[in-house]
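Contents: one structure, followed by commentary.
Apart from one protein chain that is not included, each protein chain of the complex appears where it belongs.
Right, subunit A next:
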Amino acid sequence: MSPALTTSEDALDDGALAGSPAVRISHVHKSFGRAGAATHVLDDITLDVAPGEFVTLLGASGCGKSTLLNLVAGLDKPSSGTIEVPGGRPSLMFQEHALFPWLTAGKNIELALRLNGVPRPERRAEAERLLELVRLGGSYGKRVHELSGGMRQRVAMARALAQGSSVLLMDEPFAALDAITRDVLHDEITRIWAAQKLTVLFVTHNVREAVRLAQRVVLLSSRPGRVAREWQIDLPQPRRIESAGVADLSIEITEELRGEIRRHGKH
């Protein structure tokens, strides 16, 4: 936790936080370009995610939320500060499914298992089990282009789980889907998160989605990205995105987000 910025007392009372965090981001800065003309993207981000916690990172464009996720995934290095993921390389899901079109759904998962060191005889059964988990049993031999958008993201989810990490990073994974499919996938990720005891760091610009899914919503300001505020979401799961509780909190958070965006209009 970054004590100075936490608005909810509950977060500090959570028993799970007593152990070491699953993701520890401390004083991370990130800028692109040469010194002098550098763009400052992330400014002193400090954030801990507890094991088994579901956190959404919320922010307008330019807040560097995807950059932060790339840093946690190890695809890029922070300019200063440290990021620790004690459980090893986390899994990452993108807005695009990023499934390899030259492999079937099942083989995509098996490639992740193989690169994760799972021995060959076990791969097939494990891939089938993961497909079953995302309710796509029987789709093992399907080509990527034969699957609908929602099915592709579920295969991508299964492939991410095949990496064997308990930390799952999600970069707006449902942004390109239609509302009905997205709704169903919200149910899916909530179910799988609980069943697999995952730690999820989920990036989105959709306030309702953030509230629907998370135990904790972290709002980032834009240019440079800073942790602006946090909310602990105590609404019981399963939630519905159209429920009054989600809507009320969404209004509050949207106001805050708008305030953050408005600051950039002033000179």
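Note that a contact is a pair of C-beta atoms (placed from the backbone, for glycine too) under 8 Å apart; a residue touches a chain by one contact, two chains touch by 3 or more; residues count from 1.
Keep this in mind: contacts and distances are computed from a predicted model.
Visitor: Identify the UniProt protein name of the omitted chain, choosing among "Cell division protein FtsQ", "Sulfurtransferase TusA family protein", "Sulfate ABC transporter permease" or "RsbT co-antagonist protein RsbR".
Guide: Spelling it out: the chain absent from the display is recorded in UniProt as "Sulfate ABC transporter permease".
Visitor: With the missing chain put back, one of A:Val23, A:Ala73 or A:Leu257 would touch it. Which one?
Guide: A:Ala73
Visitor: One chain isn't shown here. Among A:Leu58, A:Leu131 or A:Val144, which residue touches it?
Guide: Only one listed residue reaches the unshown chain, and that is A:Val144.
Visitor: Which residue among A:Pro51, A:Gly64, A:Pro78 or A:Pro173 touches the omitted chain?
Guide: A:Pro51
Visitor: Which parts of subunit A face the unshown chain closely enough to count as touching?
Guide: 14-16, 50-53, 73, 75, 89, 91-92, 94, 96, 98, 100-103, 111-112, 115-116, 135-136, 143-151, 159, 163, 180-181, 184, 187-188, 190-191, 193-195, 197, 215, 236-238
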